[in-house]
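Before we start, here is the structure in question, set down as structure tokens.
The other protein chains are all here in position, but one chain of the complex has been omitted.
The block that comes next holds subunit A.
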Amino acid sequence: MPPLILKVDSVQLAFNDRRILQDVHLECRQGQVIGLLGRNGSGKSSLLRIIFGTLQASYKYVSINGDFIHKGYQNNRIAYLPQHGYLPDNIKISKLAKMLVDEYCWDEFNALDIYRQHSHKKPGQLSGGELRQLEMLMIIHSRAGFILLDEPFTHISPIQADEFKPVIRACAKRKGIIITDHQYYNILEVSDKVILLNNGATKHITDNDELITYGYLSGK
């Protein structure tokens, strides 16, 4: 089966007459990791939520293989890791995981140390870092063909971030991933293609020095 292509085009978003997104175009095919960088308030999270379908844009065109997608999450087409925790506190991890994780990935997920250690617990019983790891792993192993990761490296230690990068790369063999984080070095390492959100527009970065040119990095 040929890889699916997620296209995001002509997204426009404004809050109180302030234009956040105005000229956004990106394309992600299954097998690819797209890194999304940008300063605070540049609209990275808003863009991911528009693609996922939980934030209403003034205008957007989101499609998978040419089919317009109104709400990305419907029918498990797109999964999204928000910046905050999203699991209900009063249900065991094992029961939550069974609802999210793809049955074809279940054995792989079930073999993960962190899941085996905490499957019998509830989210409220885990530390912030442990919960973040499990939340991310559930999204990565979900049924969706495209995965949006909003700050996956935040709240986890550097060594855990290093452990996750191969997991993300392995996941990208069968899914398309769009990932954003302020730890830009992790994004640069894990991504096939980097896009910078600058003044509401997407700039496709071909050389990391362009991040200095566009004022994202200081260059010092």
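As a convention for this text, a residue touches a chain if its C-beta (ideal position, glycine included) is under 8 Å from a C-beta of that chain, and two chains touch if they have at least 3 such contacts; residues count from 1.
Everything that follows uses one rule, which is that contacts and distances are computed from a predicted model.
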**Prompt:** So which of "histidine kinase", "Nuclease SbcCD subunit C", "Glucosyl transferase" or "Succinate dehydrogenase" is the UniProt name of the chain that got left out?
**Reply:** "Succinate dehydrogenase"
**Complete:** Missing-chain contact among A:I64, A:L96 or A:L196 belongs to A:L96
**Prompt:** Which of these, A:I51, A:I69 or A:L87, touches the one chain of the complex that we don't see?
**Reply:** A:L87
**Message:** For the chain left out of this view, which of A:V11, A:I51, A:L126 or A:I139 touches it?
**Reply:** A:I139
**Asked** Please identify, in ascending order, the residues of subunit A that touch the omitted chain?
**Response** 52-54, 71, 73-76, 79-80, 82, 84-91, 95-96, 98-100, 138-139, 142-144
